Structure formats: C-alpha cells, structure tokens
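One protein chain is absent from this view; the other protein chains keep their places.
As written, the chains take the letters A and B, and residue 1 is the first residue of each chain.
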Amino acid sequence: MEFITTLVNGLSLGGIYAMIALGYTMVYGIAKMLNFAHGDIIMVGGYTILVFLAINPIVSIVAAVVMCVLLGVSIEKVAYKPLRGSSPLAVLITAIGMSYFLQSLAQIIFGTAPRYVIIAEFGSLELGALKIGHGTLITLAAAVCVMVLLNLFVKYTKIGRAMIAVSEDKDAARLMGIDINMIITLTFAIGSALAALAGLFSLMNVPTIMPTYGALPGIKAFTAAVIGGIGSIPGAMLGGILLGVVECICNSLPGVAPYTTAIEFAILIVILLVKPTGLLGKKRREKV
Amino acid sequence: MNRIIEKIKGITWKYYLNYIVIGVVAAVFSALTFAGALPQSTLYLLERMTISIILAVSLGLVVGFLGELSLGHAGFMCIGAYIGGKVSVLLADALGKGVVNLLISLLVGALIAAAAGFIVGLPALRLKGDYLAIVTLAFCEIVKSLFQNTSEESFGGPLGLRTPRFDKQYLFIIGFVLVLVTLAVIQNLLRSKHGRAITAIRDNEIAAHATGINVTKYKLVAFVISAAFAGVAGVLYSFANNNVQAAVFDYNYSIEILVMVVLGGMGNITGTIISAAVITYLNTTLTVVLTGNLAVLKDLIYALVLILIVVYNNAPALKNFREKYNPRKFLKALLKLTHPESKKYADDEGAWARVPTKIEMNEILSTDIVVNESTKNPDKADKGE
Partner (left out) sequence: MKKTFAKLLCLVLAVMLMVTCFVSCGETNYAENNTKIKIGVSGPLSGGAAVYGIAVKNAAQIAINEINAIEAAGGAGTLGMQFEFVAKDDEHKATNVSTTYSSLYESGMQISLGTVTTAPGLEFKELANDDNVFILTPSASGDDIPEYDNAFQMCFADSNQGSASAVYFNENYQGKQIGIFYKSDEDYSTGIRKTFLDALDASLKNGIKEASFQEGDNDFSSQVEALKTCDVIFMPIYYTPASQFMTKGKGIVKDDAIYYGCDGLDGIDAIDGFDITTVPQEVSYLSHFNSGATTGAAKTFIDKYNAAYNEETEPLNQFGAAAYDCVWAIYEALKVAKANGKEFDVTTSPADFSEILTEVFTSDNFTFHGVTGKAVNADGTSNISWSDDGFVNKEAVKYVVKSANSAQ
C-alpha cells in the first residue's frame, strides 16, 4: 500500500515535470535552442500568482499566464531573435544570462525569503487505506489534458502543422509561405504559457516560492524532455512521469535517498547510451 | 651573430606570443612577490586567474576545436580537486606541503581525471550536440553527489575535504607554470597532424571520416586531454584552498567556464586566455565593490554584460557595425603606422591560416544524430522513419 502511495505521489510530481518538459520540448523543437531561462519563467509565474492572489485565485492564474507569455515573447525578441542565424552557443549563453537576470531581479523585487502561496486547500480522495490528495489528481489530469491538446493542436491545426514544418526544415518552410518569425514567437508564447501552468501546479504541490525556485526543476524537466526524446510531445510526458516516479521511489528508501539526484541523472545517461535519441525521439539521418 | 638574428627573425612570433606575454606577466609578479610587495588579495586573484585560464583553455579544446558542447568540465575539476587533495593530505606527513607533494598530487589528480574522461567519453561521444551537453551535465552532478555522500574519513562528506594549503606567496607562480604547460600541450597538439584531424572532425565529421581519420579516437584524445587539464586545475584549486567542497563544482561552474570560452571566441586560444582572466577579475571586483545591500546587483550586472557582449559580438544584424568599428583593425592600423615593416608579419597569414583560429559554429548544436545503421545503409533507415 505504501508503495502505491509513493507511486501516486511520483505520478503527481511527474505531471509537473512533464508540464515543464512540454514547454522545453516545444521551444527546442522549433528554435533548436536550450532555453535555460525556462525554469525562471516558472518562477516569474509563481510570483505573479503571489501578487494577484489577494484579488482572486482565478484572476491570479490568468495574470500569471499573461505575464509569462509577455515575458517569454519579449525575451525571445530582445535576447534570442537578434542572434538568429548566428552560433547556437551564443544563444545558449544569452539564455543563461537571462536566467541570472530574472533571478536577481526577483531577489531585488521580492527578497530572498521564501513566500507561501496557498491557492486553495484541497481535500483528499480515500480508497480504503489509500489516500490521494485532490491536488495530485488535478495535476495529473491537467498534465494529460495539456499533452493531448498540444498534440491535437500540433497535428491537426494549420499553425501546428506549420510548426512541424519549421522544426523539420526552416528554409523549406519559408519557401512554402510560412511566416517563420510568427511561428517562433507563437512557440515561445505557448511554451511560456505552459511554464505559467507548471508554476501553478508546482505551487499547488509545494506552496513556497523563492527566486531560485525554477533552477533545479528546469534542469530536471530538461532531463525529462531528453529522456523522452526532445522534440516529442508524448516523449516529454513520458520522460517527466518516469523521472517523477523514480524520484519519489528513491526518496522513500532511506539508504538510497541521498543519491536520488545522481540516480536520476544516471538513468538519463543509460537511456541515451542505449537509445541516443531518447525513448520516443525520432531517428534522423545526417544530411551529407 | 647574423645567423642567429636571421633565425630569430624567422620565428613566427605569433606562435609564441601567448607564452611570452604570460611568461613576462608571471616574471613581473614573481619578482614582486619575492620582494614581498604583493597584497594577499592580488595573490588570491592571480591564483584564481591561473585556475580559470587552465580550465577555459582545456574546455576550449573540446568546445572550440573539437566542436562538441560539454557542460561537465567542473565534474572533472571536482575529481582532480578531491583526488589531488587526498593525495596531498596522505603525503603531507612524509613530504611536507612542498613542491614534491604538489607535483605528485598533480600527476595523480590529472591521471584520474583523464581516466574519468576516458570512461565518460567512450560511450558519450557517440552523442552529439545538446545530447552530449546534457549527458556531461548529468555526469558533473553525479560526481558532485557521489563526493557529497562519502564518509567523513574518506573525503569528508558534505563538510568537504580538508587540504593542506600551499604557501600563498608562491602558489600563483606554479599556477603560471601550469598555464604554460597547458598551453604547450594544447597548442602543440593543435599544430600537429592530430590537431588538424580534430578540427577536421569539427568542420565536417563525415568528410573527416571519409578521408580515413579515426573519428572516435581523435574525439577521445581531445576529450581526455581536456579532462586531464581540468583535473590539473582541480588539484591547483585544492592547493589554493584549505577545503575542497563538492557543492562548488555544480553545473553553474561548468557554465561559467563555458562563458569564458565563448566570450573569448571559439577556437581562439589567446581570446580564451584574455576572457578567462577578465571574467575572473570582473567577478572578483564586483564581489569586492558591491557590499551590503548592493550585493544583489552583482548577478544583475553580470547577466546584462553577458547578454550585451554576446548579442553585440554575434548578432548578424550588427555585422556591418562591428566591422566598421573593429578595435582589432584599429589596433592593427596603429601598429602599421608606427612600424611599417611589421606589415610583413601582419600579412603573413599563410602560416597562421594553417592553425585553426576562426570557425563557423553552426553545427555544434544541431540535432542531427548519426545513426550507425543509416549511414551504412541509407535506404533501410528511410523505411524505418
């Protein structure tokens, strides 16, 4: 029974990782860049919720999504777009710079003390001895919903298919009349909105926020995205849930717990060595 | 006499410029420290600078010349620091804290770090681009975590390993010597046929493979040498501090080294040395100047400077502007003005061009993955997709 509870907790944590990983994977697929600032957008979303929570929880969620979308798009415009066409490493470094920038800005505005953001109190579902918090269920359901919607959006709408086209071959997509700039901006908007939602669900899970809040979840979610196969939407979901479950199982074993992070990263290495494109990643041929 | 002058004239000074400048700087500071005229803040700064330069130059070999992105450099440094530190602790009773102890520790630390580089590189170098980046980042975090979970007797656990500190008056001189050694090994490697093989792999792996270059071997060679010098920097770190704490060597440290390499210009050793020294100096100065309430501005300034420099240096839209106001061009023009004869060296691009200095980095982060079967048999792989 204890194991099942741990498993359910792992699924909930995995849902959050998956949500962050979805944003990572979207941006990576289109812009081909490691957006190191993605985790910090989650942090900004969390602080926006904190600021607007006094008015109304719903308002605060909407405000967080709007804020994150605006921030994501403007970061893209200011820091990434001027570098399009230059070395991808340059973009990586500006993304890292952005991450530091957002963290120190948050410290200046909100201080470093942890703040509690309690959005709503949830009860729990009891099945015999099994107790599952409603928050857990909502998180999991939302992650699945987002994944399905995102998949449908990418596969069946015109814009979504344009996104696939851009990720496959930018030049060919441009020749087909696709507005590349618009697609990239839209991708950042969607990725940032997902980050806001991820912030919301992390706050439902752990109601504390501080300026360094997004750093480690960001790295772990990126790990999840790579495990699942970066660029793949179901892959991000799978990777996130796998990572969440592994983390919870390791943490529940006293002797193993100190090595949890090491084990998570070791799993990443093993998976990549066996399957170099991740679990659900597409194989690509090198163009000569 | 004339023959000697001819010989000196025949030397391509550019090859040796790095050694000369570093040698002169080291000599001047050494003279000052023997006179007892250096305050400890300068001594510590020089120690940190030499460590940064060794790290940046060795990472530059992998990122700038081999064209692979590694975010695990701090992991190799961590291994070097702990192993070298432990060796020096064990030897301290028998040999004291002197140079002999340091040399043995350096050797052992570098060897173990190189071995770690081999073990990680052998499987990981099959991966490319961001995949290799995340695997090396994972390696770095695993190393950190393993050392944090050691027992108090072995490596000190979370408290860290206590190491004997080398005399602060003279350690930086050893640091400079190690910088010269690093440069000698890496620059000579790059100028040899092995170096050209490494840059060929960067420019076009498949073409390099087709011309008979053993891609796996050369990738490993570059990676292992880079890891070994990260280990050297780690040992130097353990001698420059009284404690080695694993928490220091996280992925943020790897990123800091990467920033030095990228800002210095990929594949440009001189640039890497300068940027490593300048960034270390900048970090130190910001820590010193921004006290109390202002401390929080440090990261803000660092981040803004980073973004501005990278955008200015790389943005395609600013290309014309950059060429118009290129400080290097300006400097060249100034030198030509004062020494018309020096034109000979300035124009002697032929010899220099053989040494890889400028590269296009478009391929580094590409998602293209080599799948062995598909290269062997493209038709089959097409069906698989």
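We take it that a contact is a pair of C-beta atoms (placed from the backbone, for glycine too) under 8 Å apart; a residue touches a chain by one contact, two chains touch by 3 or more.
Remember, it's a predicted structure, so these values are computed and weren't measured experimentally.
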Touching the hidden chain, out of A:L83, A:I96, A:V117 or A:I190, is A:V117
In terms of residues, what is the contact footprint of the unshown chain on chain A? 2, 5-6, 9-10, 12-13, 104, 107, 110-118, 124, 131, 205-208, 210, 212, 215-216, 247-249, 251-252, 254, 257-258, 260-261
If the hidden chain were put back, which residues of chain B would touch it? 5, 8-9, 13, 20-21, 24-25, 28-29, 32, 35-42, 44-45, 47-48, 145, 148-149, 152, 157-160, 162, 165, 240-243, 245, 247-248, 284, 287-288, 290-293, 295-296, 298-299, 339, 341-342
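We take it that only the chains that are shown with their structure count from here on.
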What is the distance, in whole Å, between the centres of chain A and chain B, each centre taken as the mean of its C-alpha atoms? 32
The answer for chain A against chain B in the complex is residues 28, 32-34, 79, 82-90, 92-94, 96-101, 103-105, 107-108, 219, 222-223, 226, 230-231, 258-259, 261-262, 265-266, 268-269, 272-273, 276-277, 282-288
Which residues of chain B touch chain A in the complex? 63, 69, 123-124, 126-127, 130-131, 133-135, 137-139, 141-142, 145-146, 148-149, 206, 251, 255, 258-259, 262-263, 266, 296-300, 302-304, 306-307, 310-311, 313-318, 360-362, 364-371, 374-375, 378, 381-382, 384-385
